[in-house]
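Got a structure for you, questions after.
Entry: subunit A
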Amino acid sequence: MTYKVEIRWHGRGGHGLVSTSNLLCEMVVRKGYYAQSIPIFGAERRGAPTQVFTRISDSPIRKRSEIKNPDIVIVTDPSLFNIIDPLHGLVDKGIVIVNANESTEISSENNFKIIKVNAVEISLESGLTVGGIPVVTIPLMGALLKILGIVDLKTVEEVIRERWRPEIAERNIKALKMASEVVEIG
Partner candidate 1 sequence: MGEVMYPVTEPGEGAAGKTGNWRWQKPIIIIDKCVKCGLCWVYCPEPAIYLDKMGYPHVNYEWCKGCGICAHECPSKAIEMVSEYE
Partner candidate 2 sequence: MSRTKLVLTGNYASAYAVLHSKVEIVPAYPITPQTTIVEKIDEFIETGMLDATMVRVESEHSAMAVAIGASAVGVRTYTATSSHGLLYMYENLWWAANARLPIVATFVTRTLGPPWNIWSDHQDFMTLRDSGWILFMVKDAQEAYDLTIQAFKIAENPDVRLPVGIAYDAFVISHTAEPVELLTQEEADKFLPSPRAIQPLLDVDKPYSIGNLPRADYHYILRKNLWENILDAKKAIREVGREYGELSGRDYSSLVEEYKCEDADTVFISMGAMAGEGMDAVDKLRDKGYKVGHLTIRTYRPFPDHEIKTIAENAKRLIVFSRALSNGKGGILYDDIASTLYREGQRIETYDIIAGLAGTEVSEEDFMKIYYDTRSGKLDTGKSIFIRRGEYV
């Protein structure tokens, strides 16, 4: 059985999409998977809408074109729904992980599974901020990791601890754990 997942990240310049997607690749590669993280560069700057693509597979990945029909879409800012359509091309029964609180309404006519993660709250609670601004991509990745279910917590912690000094690493791990508790698999 082949395993292939295509993920499209929608966010804004400065959210750390590229770093987070790369981090995810590092985790899955350590579990023996192949992965690819493609940033889309253009005139994007801090605050402008940006996209990053992640491909995960159990066989080598040859193609490097943009992901048009993702299995999973991640949206780091619900206001993006007002200016673009982050769900375009999402596969039938595709998954949407969005940074939003319970009351935020995200309407979709399709049968997508929408998972709301209050990433701002989780980041603030974990002390995961850069210059006072919450890092929202890490909690969203926590939810994603839970859904993917291919990386064990030990590996996640290992990669995080290699990347950051202990104090910062613990904040990242806390945020990841809190986010994964929000997600119910079923």
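Note that contacts are C-beta pairs under 8 Å (C-beta built on N, C-alpha and C of every residue); 3 or more make two chains touch, one makes a residue touch a chain; residues count from 1.
In picking the candidates, the idea was that all candidates are chains of the complex that A comes from, given by their letters.
Predicted, not measured: the structure shown is a model, and the values here were computed from it.
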Subunit A in this complex - touching candidate among 1 or 2: 2
Complex contact set, residues of subunit A against candidate 2: 21-22, 25-26, 29, 34-42, 61-66
